[in-house]
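Next up is a structure, given as structure tokens.
One protein chain is absent from this view; the other protein chains keep their places.
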Amino acid sequence: MNYVGKPVKRINDKKFVAGKSQYVDDIQVSALHAGFVRSPYAHARIRSIDFSDALKTKGIVAVFTGKDLNPMLKGGPGPWVTYIDTKDWRYVPRNALAEEPRYVGDPVAIVLGIDRYSVADAIDKVNVDYEELPAVTKMEDALSEKVLVYKELGTNVGYRKNFTSGNIEEAFKGADKVIPVEAFNTRLIPSPMEPRGIVARYEGGSLTVWYSTQIPHFAREEFSKDFGIPSSRIRVIMPDVGGAFGSKAHFTSEDLAVVASSIKLGRAVRWTATRSEEMISSNARHNSFKGEVAVKNDGTLVGIRGDLLIDLGAYLTYTEGLQPAIIPLMVPGPYRVKNIHITSTAVYTNTPPITMYRGASRPEATFIIERIMSTVADELHMDDLELREKNLVRADEMPYKNPFGLTYDTGDYLSFMREAKEKLKYQEMKRWAEEERRKGRLVGIGTAFYLEISAFGPWEYGEVRVDEMGGVTVITGGTPHGQGTDTGIAQVVAEELQVDISKINVVWGDTQVVASGMGTYGSRTISIAGSAVKIASSQVLEKMKRVAARMLKADVEEVSYSSGEFTHRDGRKVSWDDVAREAYAGKDPGLYSSVTLEGDVTFPYGLHLAVVEIEDTGIAKVKEYRACDDIGKVINPALAEAQIHGGAMQGVGQALYEEAKIDENGQLGVSYAEYFVPTMVESPTYVSYFAENPFQSKYATGTKGVGEAALIVGPAAIVRAIEDAVGKRFNKTPIPPEEIYKAMLDRKS
Amino acid sequence: MVNPGEKVKVRVKINGVEYEENVSPRKLLVHFLRDLGFTGTKVGCDTSTCGACTVLLNGKSVKSCTVLAVQADGKEIITIEGIGDGKLHPLQEAFSDNFALQCGFCTPGMIMQAYSLLKENPTPSDEEIKDGMHGNICRCTGYQNIVKAIKEASKVRP
Partner (left out) sequence: MYPSEFGYFKPSTLKEALDFLEKEDARPLAGGQSLIPMLKLRVISSKFLVDLNGLSSLSYVKDEGDKVRIGSMTKHADLVKGNVKESIPLLYDAARQVGDFQVRNMGTIGGSISNADPAADYPSVLTALDAKVILDSNHAKREVDAKDFFKGPFNPDIRKGEIVSEVVFPKLSGYTTKYVKVVRRAGDYAMVSLAMALKVKDGKVEDLRLAYSGVSDTPYRAREAEKLLVGKEISEENVREVAEMASSAVNPPSDVRGSSWYRREVMKVITMKALGGQP
């Protein structure tokens, strides 16, 4: 019954491959369809809305505007207070429908009808009289405060904080060299394949919501707070969710308008975003760092200072507050640099709102520090990894308190770096690239190291039930939506209980079934949710031992358990199934245990390597992507590798293809014809290794998390590979072929 | 001929069963299928890019978001629900065996396109798979395991 560490097949695949999956739009509920009238202006005031023609359209039931729905709200979504300190923020909670739209696409009216086509017809017939207001669509312009996104705030700055440690002035004074650095991540669109959707049914004072979300319990809290419905009367059900990458921990105006409409009409209401609507609902990244680093000639990094500027879009979403507060903390990364001064500023702009996206703040921090390391290596003519090795926190300093107070729990970065270099064949690949370049092939090798903060607490819920037939139901507050952590959790439980994995069913994502929960995000699930059910399993097993002892008329100390059998010292045995049945027959019946496990962050790390090849046109392709990671204990290597593959592909996207472009009028390119999500043709070959002797976390599972690793470090490695190929510095993602081509021309001349 | 606003009779065979429905000419095949309960066919974009809606129309893979239901009149459609023949099709098995899915949303379209590809080219190389499958977008897997699954399925003779 060994499951942990094995590439166990995913336990819930069948429905997905057979076409029986149930995403929110697949759920058969008799509901009205909702559609939205959206602002064509980046900033405007609404003088009036005439929807009389729309109401006459066949099949249309109602049209509501902000005036109808906003008064129903008792609050409105603001930042995620579990992780974000509202004191640091200036913001205005979001409404159900905008009365002063603040980005192109901001919904101003909801149209409800019996089918999607009629709703689309009616949307075209709503006449909105807008008074266009001045708009600011670039974050650099927002800083000047000439145009305000929120007059009532008196500023575009939502957040500004200095992150200071050590003695920055002295560090720069004593440096051998001061090197300017820049790192810029353009705006991305997370774009999970399933566009978001919601079905809300309000009946007799109770609200049921089927919701494409990764945080059903927080959604229950939010809807309760917003609409004044007791949380006990709200049931949020997360059906199959077709990817989220952080972007579905997000309450949109559309979601609120759907719930409000359901309450108002007493009918079920459904909204499924089109791809364009999905793309405008959640943008990501978009930040710049400008600063300088102080170094010694031997490569020791002594100081970093600079300004971090972050675009928030038009509203402070549930999750975007994480970025400006976490990026600076993680800028030191795995390195010993102590003197740091970063001013982190986040501004509102008249652009679609920004949410977290796979890695949320660690990709930004990693890009900054890895750009710094690569730039310094160039300036000091040192090898990339030699420079990093010089600065890595040493094993004897662990646990290491970083300059901003984060405690790196376990690891030996230096030994790992040496192991990873071997595995990834760093030296050979470098030599190979040089040789190929001499032959005229434009190839390049890039590496980057990352230290990730993951497995966020503060807690997670886990419950294990063994029923009278011996079946095991595992209930988790984690919310797997593609990662396969349901399988990982089943492995942990199967190993702990020594039962066949087919006996186990993992249940999640229904607030009426799961007592409490936080959800799946931040590479936390297998660590914190997995540990919660592991502990719950052991508690249930303890009780089963007591039942077995009763059946064997023995003391519990005399009974041992292994592989489905409880055995007395004298050799008598009772089976798992018999014990389960007896547990519901005798006194003190029942076999359940629930654990609300508190936990704190842990720090995985790794070295990734990208191989790129560039055509004469400047079009680059990542040919190969190699990863070596210490993610703590690996529960399922096949699932862990799959996370590396997927994250790396998104890293390739961020580095070379994906850019959410906003034109001068604030219009975002909202289709796959304008936003280049990579296809199979753009995919590299992946090779993934995990540390042979991993450093475990304090979690019972010993895991650290792997969900975000490759997107955290991938862009930095790929950008470095492009630099290696063309010999020019790039500080921005994505690098379009045009920029590479220019660099190639520069080099030629 | 039907005038705007009128409906037209559409007779199709879906996964071997005849259906007769009155539909508006503007109704897209993907919505027609989904409204009949064939929700395995997904809508992932609105620009005919992502391929989540791929089905077979008279044996050829098409993006059902870019076909009108009325165009399917008199034709045969196979959806993801129809390839298994009571058990999983080797492609469905191979996707599961090779960890070729994560969130699963693109999976039906991927499998239908792979089915179509293998029909035309029973032993594709990696490059041929990529060339034949780039009309299907996956955001989770990074594609390598999908290529592996298709290759593996190509070796199974059902």
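Per-chain residue numbering starts at 1, and chain names A and B are given in the order in which the chains are listed.
Convention: a contact is a pair of C-beta atoms (placed from the backbone, for glycine too) under 8 Å apart; a residue touches a chain by one contact, two chains touch by 3 or more.
Just so you know, these numbers come straight off a predicted model, no measurement behind them.
Trainee: Looking beyond the chains shown, say which of B:70, B:83 or B:146 touches the absent one.
Mentor: Per the contact definition at the top, the residue touching the missing chain is B:70.
Trainee: Among B:39, B:116 or B:145, which residue is in contact with the omitted chain in the full complex?
Mentor: Checking the options B:39, B:116 or B:145, the one contacting the hidden chain is B:116.
Trainee: Where the complex has a chain not shown, which of A:428, A:674 or A:746 is the residue touching it?
Mentor: A:674
Trainee: What residues on subunit A make contact with the chain left out of this view?
Mentor: Against the missing chain, subunit A presents residues 116-117, 119-121, 124, 274-276, 616-619, 657, 659, 661, 669, 673-674, 676-682, 736-738, 741, 745.
Trainee: Residues of subunit B in contact with the chain that isn't shown?
Mentor: 1-6, 8, 24-26, 28, 43, 46-49, 51, 54, 57, 60-63, 65-68, 70-71, 73, 113, 116-117, 130, 132-135
One rule holds for everything that comes next: only the chains that are shown with their structure count from here on.
Trainee: On a C-alpha centroid basis, what's the spacing between subunit A and subunit B, in Å?
Mentor: That pair's centroid distance is 29 Å.
Trainee: Hey, which residues of subunit A end up touching subunit B in the complex?
Mentor: 7, 9-10, 13-14, 16-23, 25-26, 28, 116-117, 191-195, 240-243, 245, 272, 274-276, 481-484, 638-639, 641-642, 645-650, 671-673, 677, 679-681, 683, 685-686
Trainee: Spell out the residues on subunit B that touch subunit A in their complex, using ranges where they run on.
Mentor: 24, 26-27, 31, 34, 37-47, 49-50, 52, 79-81, 84, 88, 92-93, 95-97, 99, 101-108, 111, 129-131, 133-147
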